[in-house]
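Before anything else, here's the structure in question.
Note that this complex is displayed minus one protein chain, with the remaining chains in position.
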Amino acid sequence: MLSLENITKTTQDWLLTKFSPTMALTIECVIVILLSITLFALLGLVLVLLERKVAARIQIRLGPNRVGPGGIFQTAADTLKLIMKEGLTPDKADKFLFNLAPFVVMMVAMLLLAPIAFAKNFQIWDINIGVLYISSISSLSVIGILMAGWASNNKYSLLGAMRSGAQIVSYELSAGFAVLTIVVLTGSLQISDIIASQENGWWLFKGHIPVIIAFVLYIIAVTAETNRAPFDLAEAESELTAGFHTEYSGMKFALFFLAEYINIFIVCAIGATLFLGGWMPLHIGHWESFNHIMDYIPSSLWFMGKTFFLIFVIMWFRWTFPRLRVDHLLNLEWKYLLPISLFNLLLVTVIAIMGWHF
Amino acid sequence: MFLKDYISDVVNGVSSLLKGMRKTGYYFTHSKEIITEQYPDNRATLKLADRFKGEVVMPHDENNEHTCTGCTACELACPNGTIKIITKFDITPEGKKKKAIDAFIYRLEMCTLCNLCITACPSDAIKMLPNFEHSVFDRSKLTKILNKPGSKIKEGIE
Partner (left out) sequence: MNISSILFYAISALILGAGVLAVTSVKIFRAAIWLLFSLIGIAALYFWMQVEFIAAIQIVVYVGGIVVLIIFSIFLTQNSGKEMNSPTMGKKIFSAMAALFGIAFVGNLIAQYEGFAYPSAKPFDPNVAEIGTQMLSTTSHGFILPFEVVSMLLLAAMVGCIVIAMRPKNDTENISLNNNETK
């Protein structure tokens, strides 16, 4: 059967017969880099189009429908336009940091891709601290934003960067606690272990109400962490023109834009992995025949389906809710999400110790 | 007591958010709600609102007769001088002089489509058309003479 697992295995075997192990490893690295860059470009194109279509449908509009059938080449045309535009650097900006910031943001997004399992045994790096790696690297994403905001030499950019910094630093906590609930239940930080533990049902169904609460908290927190509406204070158009990327144009702006969507994809992929079983098909306890039927659907489809469902939910949030005021934003985190997630973590720990979960 | 308030806060907040998401979710799943008009493609079946005002016209009947008496009520009512009526005196068959319009000049480029001329007209000689495709290559084409050449006033209108 043709699956991603077999393809990677065949490729590796073939490379090992042709080259020395070091050379084969280097070639594999290059292939992985090329594949992830391709994935980034594709995701950028698809997600931007998806966002515009979802927004249109929610606002009772049609959305882009002129370029190509149903508008599917709209984002490709937009990208072409952005490539041809001039990347301006303001005169009094800190030019080095100004040009570095978009790449920092992209690099962080790329690093986050490493531990994600796209299909069964199809993962770039099954690092043994998977979840911790993700939360540590995602704390870096604020650096690029702060850098961009400072280097632009613009008060809107600076304000946007500071808001975004305060927001990311505080919402990281409740996202971390939501992730910890699953770590407590699984007893491992490794992504492959977490997925394997969901073989007889996803944690969302196995873990009773506390895990559902953790899932909701996770979705809210990552929506804030990726600076998406209703938490898009960092780039609140009506107050700060465009926040930290006010001064950016052309491809440098496109990199910020792309990084935002890549980050959404990554946090949704992680959410799908932790709560919805990653590539694990829908298994219910000991219904062998049902589980067997579900196994016929390829694991990569399961993963992509769950991830895109979560992406859709986050887009749904964006086009439904109004933007929060900055003090409400911090109230929500420190007075509601954090106490609830702490208490919830306690409940989950009790459940895990007593073995009450399925 | 504090805990009760806190929990009810959370529950109320979540339920009101869910209410909003239900509405947008309904719109997302019901494509028949879409109100976008794909204008140049659906020109034939385009539906405009009943009260849409696009252009002042003077209706003529099949005998090339209109009902404008040349009273200049519309010209006086117009806030920005869009309408200019040039009158002349016709000789009736009885030999009397009768006031009639020579040219009803209407400058579309200056018109704000406020409808004041229509309400001012005592004989319903002019009306608004729901027509919005006004672009032309020459601005002078927007200055229109509303009475058709050779038209005359309908019998019995004073």
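Every chain is named by a letter (A and B) in the order it is written, and numbering of its residues begins at 1.
What we mean here is this: a residue touches a chain if its C-beta (ideal position, glycine included) is under 8 Å from a C-beta of that chain, and two chains touch if they have at least 3 such contacts.
As the structure is a computational prediction, the values presented were derived from the model and not from experiment.
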Contacts of the hidden chain among displayed chains
A
Full-complex contact with the absent chain, from A:Q59, A:S135 or A:S300
A:S135
Residue, one of A:I31, A:M106 or A:I127, that touches the chain absent here:
A:I127
For the chain not shown, which residue from A:T22, A:S238 or A:S289 touches it across the whole complex?
A:T22
Residue among A:N153, A:N200, A:S300 or A:T349 that touches the chain left out of view
A:N153
Sole touch to the unshown chain from A:L97, A:I124, A:M304 or A:L347: residue A:L97
For subunit A, residues in touch with the removed chain:
22, 26, 94, 96-97, 127-129, 132-133, 135-137, 139-140, 142-143, 146-147, 150-151, 153, 158, 161-162, 165, 169, 172, 189
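The working rule: only the chains that are shown with their structure count from here on.
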Where the CA atoms of subunit A average out and where those of subunit B average out, how many Å apart are those spots?
51
For subunit B, which residues are in contact with subunit A within the complex?
9-10, 17, 20-21, 23-25, 27-28, 31, 33-36, 38
Contact residues on subunit A for subunit B in the complex?
54, 57-62, 65, 316-317, 319-321, 336, 340
